[in-house]
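Only a single protein chain was left out; the remaining protein chains are all shown in position.
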Amino acid sequence: MIRRLFVPARVDEIPIGTRVIAYGLLGLWTLVVLFPLYWMAITSFKLPIDVSNGPVYVPFIDFKPSLDAWHYIFVDLGPDTFRPYVNSLIIATSSTAAAVFLGSIAAYALARIEYRPPVAAVGLGVLMLAVVVAAVGWGGVDLRIAVAVCGALFFLLLRAIIRRARRHFANDDILFWIISQRILPPVVTVIPIYLTFKSIGLLDTRTALIITYATANVPIVVWLMFDFFASVPKEIEESAQIDGATRFAILFGIVVPLVAPGIVATGLLVLILSWNEYLFALFLSTANAQTLPLLVAAQNATRGPQWWNMSVLILIMILPVMLLTLTLQRFIVKGILVGAVKG
Amino acid sequence: MNDMETQAPRPSHFASSTLPHSKSVSLRNVSKTFGDTRVLHDLSLDVHAGEFLVLLGESGCGKTTALRIIAGLESASEGSIYVGDNDVTQQLPRDRDVAMVFQSYALYPHKTVFENIAYPLIVRKRAKAEIDAAVREVAASVHLEPQLDRYPRQLSGGQRQRVALARAIVRRPAAFLMDEPLSNLDAKLRGHMRAELKHMQHELGVTTIYVTHDQIEAMTLAHRVALIDKGVLQQLDAPARIYSDPANLFVAGFIGSPPMNFLRGTLTNNRFASEGMALVADVNYHGEAVLGVRPEDCMLVTAADGEFRGHIYSVELIGDHSLVTLNVGQQQMVVKVSNMFTGEIGAEVGLRASRERVYFFDQSSGLRIRQC
Partner (left out) sequence: MQSSSHVSSPASQRRASRRSSVANWLDRQAPYVFVLPAVLLILAFSIFPLVTSAYLSLMRFSLGEGGYELKFVGMRNYVRLFSGSQQFHFVGVFRPPGIISLSVMVAAALATGWWLLSYLRSRHRSVVGAIGRLIAAASLLALVWLAANTVGHGGELGSLMVTLFYVVFGVALQFLLGLGLAYLCTLQLKGGRFFRILFFLPLMVTPVGIAYMFRMMADTAVGPLAPVWAWLGLGQISWAADPWLARIVVIIGDTWQWVPFMFLVLLAALEGTSRDQIEAAQLDGASSWRIFRDVTWPSIAPVAASAVLIRLIEAFKVVDLPNVLTNGGPGIATESMTLHAFIEWRTLNLGGASAVAYMLFFVSTIACVSFFQLVVRRARGGQS
């Protein structure tokens, strides 16, 4: 009899038994997704006593909601709340704009122009880099002098190399190198970055984080935008070329409007990544350039977790992202999918 | 990889396995509604065992839906489906003992040709030796032996189609269902495969239900043709009768290339009058009617001798014949003439039609008005 539940009533319909189980599982996961968010939302309206006396579940029935925590965060801690919020906003938007811009033009170039950097030139570059590092660390040479000297050496030798070089890298190699930067764990680069910014006095500033985030996200932009650019029909650009337009004009006037959805998707993805970023902010910021993730994490330090205050902070941190994503979720999904499916 | 290799007809490999497996297939009062749209209206069809039946119609007329309902991939909103004496309406596709060849062939890309063909048997847990023998036998009959270890992506369109066919054959099903299997092939290959299909069906004797929008395929392959328009069965008959004895305007206009000429007019007192001209009509009917006559059943004569008169609109040389389009009053007619025809555009000519080849249809219902 149980078996009959799993036989379809009509051939192209799903049997009742299967449907019940499917809805059940999906419903369960819906609960798993929504319940923590719900819990956090109501906790933000709780008084300390409501929390420490044991769990209460429904506002107005189990407990009386209060705006105490909200008041505390926004009024009592006012500037301490707004500063990180503003910082996060500025850092996220600026670094996203920079990453999308630089990454897109690089992706476009890699999709349309043929590069052939000689292997020897790349090798020389890496060598010069190592020399700079050794000179600064070991020999105590000033960073600027080391860079200047090695840079000059590099350019001098470059001529000779280009003429004699026989093996070259191709676009695919450059693309692979840029995209593989993503594998690099941030913790590997963060300490030297910290030292660099410290030496030029940019520690604990928004600029430092903007530069760092832009660098970290350019690979993603290149990876995602490359496919979008490659799929633009070449004929459109070629006819503009024949008409005499410059490469810049073609890119910004013709191609960009065509890949606009891709730019939006990628931008959104990068914006979310920057908004939520934790590690670099942890190392590079203390007070002035504190971002929201740091603020949330800092709540832990004092008198034990104050869940009610934290909930407010987390909520104000999540809400802008949620609203933005919900309104534009179609684009993000497409962005992730293009990357995963083609990548 | 020569698709066109014509070999001497092989002796039948299936002598031991033909007719006993074949069953009749019936649709009884089948209707199908998708949302608000009624796609099939009370369709009833009986396909005899061993028969090649073609479901013919334009895109969207419901023929593919009907096929999928027989297969069990869609459910019928009303009505029932029978395979042999079994009511299979509630049964899943796998239990209905029918095999289907899809328009896109639906080959499994990760399996070799051998594994593709063997799949129906593997799923039914047959012995390995049995599977091996059966697959090789079927592959030989469709000339696919050299390709057994290849993958579908390495095959040409014609070869892929034969793999799809082989996969259907290997099961010895009660019926074959085919959904426009030739439409993805180029014209030359299509003609060759038509002949192959007809021969194969004859050899195997399997009940075959074949969906197409191409009337040539229908006429050449079918024992009987079921012409469907907007979900309603228009006529179910042998190709010859569909051609020479159409049941309504739709059938008359669908079959035949170039299509039948239609002249709108009025029938009164055994006379059909149109555009100021008339001819004697051997039917007892009064009302608005349509006269139908095929281009190949007309001939051009001098204006004085013609039953209808008109002016030449255009002359097209096809090769072994020419087509002359005439303006008869406000309507147009096409006449097939010899390729030596030398009429000028604008010239006045007359038209005569063989009496037996003239059809009359009621103008509003489209139904054929038969001789009394």
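Labels for the chains are A and B, by order of writing; each one numbers its residues from 1.
As a working rule, contacts are C-beta pairs under 8 Å (C-beta built on N, C-alpha and C of every residue); 3 or more make two chains touch, one makes a residue touch a chain.
Please read all numbers here as calculations on a predicted model, not as lab measurements.
Asker: Sort by label and list the shown chains the missing chain touches.
Answerer: Those shown chains that the absent chain touches are A, B.
Asker: Have a look at A:134, A:160 or A:287 and name the one touching the chain we're not showing.
Answerer: A:134
Asker: Have a look at B:119, B:210, B:243 or B:359 and name the one touching the chain we're not showing.
Answerer: Considering the complete complex, B:119 is the one touching the chain left out.
Asker: Check the options A:73, A:91, A:106 or A:120 and report the residue that touches the missing chain.
Answerer: A:106
Asker: For review purposes, identify every residue of chain B that touches the missing chain, sorted by number.
Answerer: On the chain B side, contact with the omitted chain comes from 71-73, 92-94, 98-100, 102-111, 119-120, 123-124, 151-153, 167, 171.
Asker: Hey, which chain A residues sit against the chain that's not shown?
Answerer: 13-14, 18-19, 22-23, 25-26, 29-30, 32-37, 39-40, 43, 51-55, 57, 102-103, 105-106, 108-115, 125-126, 129-130, 132-134, 137-138, 171, 174, 178, 181-193, 195-196, 211-212, 214-216, 218-219, 222, 230, 234, 238, 241-244, 246-248, 251, 272, 275-276, 278-279, 282-283, 292-293, 296-297, 299-300, 305, 307, 310-311, 314, 317-318, 321-322, 325-326, 329, 333, 336-337, 339-341, 343
Keep in mind that, in the parts below, only the chains that are shown with their structure count from here on.
Asker: Using mean C-alpha positions as chain centres, tell me how far chain A is from chain B in Å, no decimals.
Answerer: 58
Asker: What residues of chain B sit close enough to touch chain A in their complex?
Answerer: Touch list, chain B to chain A: 72-75, 90-93.
Asker: Would you mind writing out the residues of chain A in touch with chain B in their complex?
Answerer: 8, 10-13
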